[in-house]
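What follows is a single structure, written as structure tokens, with notes after it.
Heads up, one of the protein chains got dropped from this complex, but the rest are sitting where they should.
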Amino acid sequence: MIKILLFAHLQEELGKDKLEVELDSISVGELKTKLKDTYSLTQLDQVMVAINEEYAINEDVIKSGDVVALIPPVSGG
Amino acid sequence: MIKILLFAHLQEELGKDKLEVELDSISVGELKTKLKDTYSLTQLDQVMVAINEEYAINEDVIKSGDVVALIPPVSGG
Amino acid sequence: MEDKLYEIIEEPIQLHKLVEKVQRREAGAITTFIGTVREWTKGKKTVYLEYQAYKPMAEKMLAKIGEEIQSKWPNTQVAITHRVGRLDISDVAVFIAVSSPHRKAAYEANEYAIERIKEIVPIWKKEHWEDGDMWIGDQLEKVAYPSGKPNVKGMNEHD
Partner (left out) sequence: MEDKLYEIIEEPIQLHKLVEKVQRREAGAITTFIGTVREWTKGKKTVYLEYQAYKPMAEKMLAKIGEEIQSKWPNTQVAITHRVGRLDISDVAVFIAVSSPHRKAAYEANEYAIERIKEIVPIWKKEHWEDGDMWIGDQLEKVAYPSGKPNVKGMNEHD
């Protein structure tokens, strides 16, 4: 199981702050495609992915038990 | 009468924080020469002069009643 | 170390406490940056802001910025606090303090910190105007990250 944390407009679009998907392993790129198809999330191209609180690239592999975060362009400061 | 305020090492060299000289008018440059001769003040070349709280140049004229300050190179901050 | 140098908090930020975190006998200069909620942005009047953070990762990224600074400007000390939740006009959103033996490094490092916060720290701002609201992201102001991810290796250019 992979836990996916949602923030900002993604959280509002889906009406929840996390998703759980039953998968053993998936690349970041594949996960983004899957999320686009399943939840019709917009603007996902500009969304970064963090695995266990570290930024990841499309080729990185997410494993069951990992905590994934979808990080829209940040606007702190 | 012209009042001359002294600060920092000048104050310590002369053992006082002001001088009073009986003059009607004198240029800044002339005053510096006079002070060098009379009080053997050292390092007066690098000392600025302010008349009534404004920086002055050697050609400016000091008049009786003015408050003059000898301003050694500053070191605030 | 009793105080956390890098913090995401919900309460008002205590300015003098943050300065104390970086004050040292070898420091001659402390610079601070205080980011406050501005009333007008690009002609629109802000009523209030809402900040959200991915807190554990945000604190980790703030600490990473501190490490970057200490490697670029040796013998600096850094503390950063970002507030989240609802913030009204003039409230302090972010507070950065940098101490250094000499002032030049303290200014440069401080400016570097705020630039990097805007690049890599997972914090989001929602603008609330009189006629609506919107989550703000760099997509509204800048191009997308060309490399497909934020420059997490350390910034080379200031804007």
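Which chain is which? They are A, B and C, in the order written, and residues in each are numbered from 1.
By our rule, a contact is a pair of C-beta atoms (placed from the backbone, for glycine too) under 8 Å apart; a residue touches a chain by one contact, two chains touch by 3 or more.
All values reported here derive from a predicted model rather than from experimental measurement.
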Request  = Specify the shown partners of the omitted chain in the complete complex.
outcome  = B, C
Message = Which parts of chain C face the unshown chain closely enough to count as touching?
response = 15-16, 19, 23-41, 89-90, 99, 101, 103, 106-107, 110-111, 114
Note = For chain B, residues touching the missing partner are 5, 7-9, 11-12, 43, 45-46, 48, 50, 53-58, 69, 71-77
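The rule is simple: only the chains that are shown with their structure count from here on.
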Inquiry  = Once every inter-chain C-beta contact is counted, which two chains account for the most?
reply    = A-C
Note = Distance between the CA centroids of chain A and chain C (whole Å) is 24
Request  = Please work out the Cα centroid separation of chain A and chain B, and write it as a whole number of Å.
outcome  = 73
Ask   = Measuring from the mean C-alpha position of chain B to the mean C-alpha position of chain C, what distance in angstrom results?
value = 49
Query = Where does chain B touch two or more other chains at once, residue-wise?
reply = none
Key: Residue list for chain C, restricted to those that touch at least two other chains   = none
